[in-house]
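Note that this complex is displayed minus one protein chain, with the remaining chains in position.
Each chain gets a letter, A and B, in the order it is written, and its residues are counted from 1.
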Amino acid sequence: MATKKMAIIATKGTLDMAYPPFILGSTAAALGYEVQIFFTFYGLQLLRRDLSDVKISPLGNPAMPMPVPMPVLVAALPGMESMATMMMKQKMKKKGVAPLEELRALCQEADVKFIACQMTVDLFDFEKSDFIDGIEFGGASTFLEFAGETDICLFV
Amino acid sequence: MATKKMAIIATKGTLDMAYPPFILGSTAAALGYEVQIFFTFYGLQLLRRDLSDVKISPLGNPAMPMPVPMPVLVAALPGMESMATMMMKQKMKKKGVAPLEELRALCQEADVKFIACQMTVDLFDFEKSDFIDGIEFGGASTFLEFAGETDICLFV
Partner (left out) sequence: MATKKMAIIATKGTLDMAYPPFILGSTAAALGYEVQIFFTFYGLQLLRRDLSDVKISPLGNPAMPMPVPMPVLVAALPGMESMATMMMKQKMKKKGVAPLEELRALCQEADVKFIACQMTVDLFDFEKSDFIDGIEFGGASTFLEFAGETDICLFV
């Protein structure tokens, strides 16, 4: 039986949407899938060496479970993004959810291929030294060639 | 001809993004597809018995058609999320769009399988009694086995 394949286009850079590419990528790799993740737009933030700036925002997302009900204007106060991020991270730690860095490393150990979108790297003036080792740089065209052969292709 | 299959990963819990999984799910089921929806992260909100807390936010979404142009700071005032939600619901009702609960029930009647992500259930301290009947609880690994056999797989 041919190896199954999964492609993910990771376009978001918030803490909540950072998890799906790494969780799905590492899970699929564990099931024997060949996996490639294409990081573009804000998704490039997930390839930075330092992930401490990856945050969540309670703004514009009334679906986020909050420890206390909070008016929107309070959620907009300085420091609330950092506070919500800290609380989410503590909750995840307490519940045994692996931190992002760990899931990302797990993907790389399982040979999940990480591709940074060259166009976005140029657009946002990223330096190659901002990113972790072991990644490739490429365009949508090359990525689509792989995506067209996959069993699962997701836009996150 | 083999039965066609569709998998949806529902990660959002806002009113606007609550519709796509249920509309696409029920439509595909009506076309004869076997459909499974995996509810994870904020998407779990869509499996609650009471959907009255599912809201939209005009914040951070300048693409939302508003009845009157509204400065961002006004959109952030207390009560604006509830007001925008109420107005959207009235508009939908007037235009004959079925309410969420109805579309969800339609999916279940058509044997669309609902799976709640166990990891997120634990993370956000949901109780099984918060959810509607007739759903399953599972992990990404089991879901991917189904997703890998589908004709359409979407990340909402």
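In this text, contacts are C-beta pairs under 8 Å (C-beta built on N, C-alpha and C of every residue); 3 or more make two chains touch, one makes a residue touch a chain.
Please read these numbers as outputs of a predicted model, since none were measured by experiment.
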{"item": "Omitted-chain contact residue, chosen from B:I23, B:L51 or B:I132", "value": "B:I23"}
{"item": "Absent chain, residues of chain B that touch it", "value": "4, 6, 16-17, 19-20, 23-24, 27-28, 30-31, 33, 57, 59-65, 71-73, 76, 91-92, 95, 97, 151-156"}
{"item": "Contact set of chain A toward the excluded chain (per top definition)", "value": "9, 11-14, 40-42, 45, 53-57, 59-61, 76-78, 80-81, 119, 122-124, 140-141, 144-145, 147-150, 153-155"}
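Following the convention adopted for this analysis, only the chains that are shown with their structure count from here on.
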{"item": "Between chain B and chain A, distance of the C-alpha-averaged centres to the nearest whole Å", "value": "21"}
